[in-house]
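Supplied in structure tokens, the structure appears directly below.
Only a single protein chain was left out; the remaining protein chains are all shown in position.
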Amino acid sequence: MASYLLRRILLAIPLLLGISTIVFVILHLAPGDPTALYINPDVDVEIQDSIRHNLGLDQPLHLQYVRWLGSFLTGRFGHSLTQHRPVADILASALPNTVVLSLASLVIMFVAGVAVGTVSAIRRGTFTDHTTTLVSLFFYSVPTFWLALMLILLFSELLPILPAAQAVSVDHASLSLWGRIVDRFRHLILPSLALGLGGAAGIARFARGSMLDVLGQDYIRTARAKGLPERSVIWKHALRNALIPVITLLGLYLPFLFSGAVLVETVFSWPGMGRVIVTAILQRDYPVVMANTFLFGVMVILGNLLADVLYCLVDPRIRYAARRA
Amino acid sequence: MATRAYAMPAGHPGAFRRIAGSGTGRVGLVLVGILCVIALLNPVLAPHDPNEQIDIVTNRYSAPTSNHLLGTDKFGRDVLSRVLYGARISLGISLASVALAIGLGTLVGAIAGYFGGRLDAVLMRGVDLLMAFPRLVLLLVLAAVFRPSIWLLVVVLGLTGWMGVSRLVRGQVLTLREQTFVEAGRALGFGHGRILFYHILPNAVGPIIVAATLAMADTILMEAGLSFLGLGVQPPTASWGNMIAGGRDMLLDAWWIATFPGLAAVITVISFNLLGEGLRDVFDPRSRSR
Partner (left out) sequence: MLRICLICLLMLALTPSCQRSQDRAEPAEEDGAPEYGDCLVVGTEADADALNPLVSAANTGSDVYGQLFCQLARIQPNMKDFDPWLASRWEFSEDRKTLTFHLRDDVTWHDGVKFTAHDVAFSFDLYSNEEAGYKTIRWLEDIESVTAVDSFTVRFHFTQTYPDQFIDAWIFRPLPKHILESVPPAEMNRAEFNRNPIGNGPFRFAKWIPQQTIELVANEDYFLGRPYLDRLVWKIIPDATSLATQLGNGQIDLWPVVPAEQKSRVRKMANVNVHSYPSRVYHFVCWQIADPLFASRNVRRALTMAIDRQKLIDSLLEGMGQPALGPLPSFLWAHNPDLPQIEFNPDQARRILAEEGWIDRDGDGWLDRDGRRFEFEIITNGDNQIRADITVVVQDDLGRIGVKVTPRLIEWTVFVERLTRKKDFQAAVSAWVSAIKVDLTTIWHSKSIQDRYNLGSYSNPAVDRLIDHARVEMDRDKAAALWSEAQRIIVDDAPYAFLFVTDEMTAVDKRVRNVHPTTYSWDTYLDRWWVPVEEQRYSNW
């Protein structure tokens, strides 16, 4: 298993090189002078030239590329044009918030999705099944940002019970420890629901199919024939095996999750990477945009790696195969 | 497997009957049909001009009435007309970009799958790299770097949506190229291009159509998201995404402005998903939903 993981990690390195190359290419696709993207337009022309020289933007393209790779892979992302501080600082404070939101949404997606999918599979063909299928279809097809707005309309405006903006209240620092936990939790509910429900629907449908596959297997029939209680059949035998393919979905879902996070963070003013990139784009703050894009790519790659690890742990076949090899 | 040189998509003769028979497919087909009619017959169906500011001072933000079935927006424009017009815009953009994506993805996937070896490895690595970025992020960056316009939207949506198709087509081509009819074709002296495009790909049409339909659903959502953020269709042209953005300020007091375009988007996406799944049942019986 260790060798399997090592191989996966080594494969990730050229991926990192690759995504920074792509970001470099996109930057230089821009019409006009790409250096203008890195310099505040207010600055005088002579000073622009000196900045250009300092940033190495007057070098030939291949040298710039090498420099770019070097700085990106060591985390030197330059300076934000609008916030007048290092890009790395901006991203460092935004990253944890996106991670928290993503994890919370993944939990919702996974738990709700598997639960609904399993129930659907067990009660196949009944009213419950059909209803959940319809509801799943609805949430699967809904635009994330619209769902976010409708949730705000319902739970922040009509019934003002949940906050609709930011990650914490203004007096967060003065609350007790428990108060702070509750405060963060309350702010997390609506955004993670908005982000997670759509994915949950997708997972529910997949889990249903996977569960039906498993339930049709011989060993399940054997277990039932042995007289085991139904609950044990489902929990101990069917579910674990049905979960394995679902885990592979997690890795695939990550890009979609982050796409959704961009929209949800914008609607909820959640201080994460999605909101940073949208603001930066609207303000033409290119250093931030490029670094942020790169970071998203890194997060997807890391997420896939983690999903691989998880898959490895859960699927005994891989462990056996590795052991025998 | 079929040895005919010009294979038809699997199950084609009975496809329509089967789609009509499959519950999901039937509903999806009908809905999509209705949407196409709406998009085409816009000028006839819309009760008002979508950009007409009807008496902005007294008529703005008015709730649904018989004259304005879905209410009016900030400028006194009829929401129903704008929703209908938005259907035309959204469907049009999505159709064009999906066509582009399918075309590009099929080309890349076919070449990779057919020629294999280093070319395949390089192409698929590239695909993997591009797929590592969240699509919306790529869209945003591309849309920001160039000036926003409808054509740019089509190109950018197409350029970010072909990767999945290429993987699919590659898989199909990999399987199909081992078939005897391909060997036969080569023995007959057919060139690679001819074998690929006349013999192999027609057999893969089924899954490609399914992918295209489902891609419509996804692209409509992406375009709505872009327009919502202000980088897609520019106001005052109506798109569901930018209508929802416009209704955000008066979410409680004028809820109809943001709610109805969203519902329209949901219904549209559901229809394409249903149709796609119905088609999937037809073309790949193994994945028929139970």
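Each chain carries a letter (A and B) given by its place in the written order, and its residues are counted from 1.
The definition used in the following text is that a contact is a pair of C-beta atoms (placed from the backbone, for glycine too) under 8 Å apart; a residue touches a chain by one contact, two chains touch by 3 or more.
Given the structure is predicted, the values throughout are model-derived calculations rather than measurements.
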Determine which one of A:93, A:126 or A:232 touches the chain that has been left out. A:93
Please identify which residue in A:83, A:128 or A:248 touches the non-displayed chain. A:83
Per the touch rule stated above, chain A touches the missing chain via residues 40-44, 47, 79, 82-85, 90, 93-94, 156-157, 160, 164-171, 173-174, 267, 269, 271, 275-276, 279, 282-284
So that we can see where the missing chain sits, which residues of chain B does it touch? 51-53, 56-57, 60, 74-76, 230, 234-236, 248-253
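In the analysis below, only the chains that are shown with their structure count from here on.
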Averaged-CA centre spacing for the pair chain B and chain A, given as whole angstrom: 23
Of all residues in chain A, which touch chain B in the complex? 15, 18-19, 22, 26-27, 29-31, 124, 137-138, 140-146, 149-150, 152-153, 157-158, 209, 212, 254-260, 262-263, 266-267, 277-278, 281-282, 284, 289, 292-293, 296-297, 300-301
Within the complex, which stretch of chain B touches chain A? 125-126, 128-138, 140-142, 144-146, 217, 221, 224-225, 228-231, 240-241, 244, 248, 251-252, 255, 258-259, 262, 265-266, 269-270, 273-274, 289-290
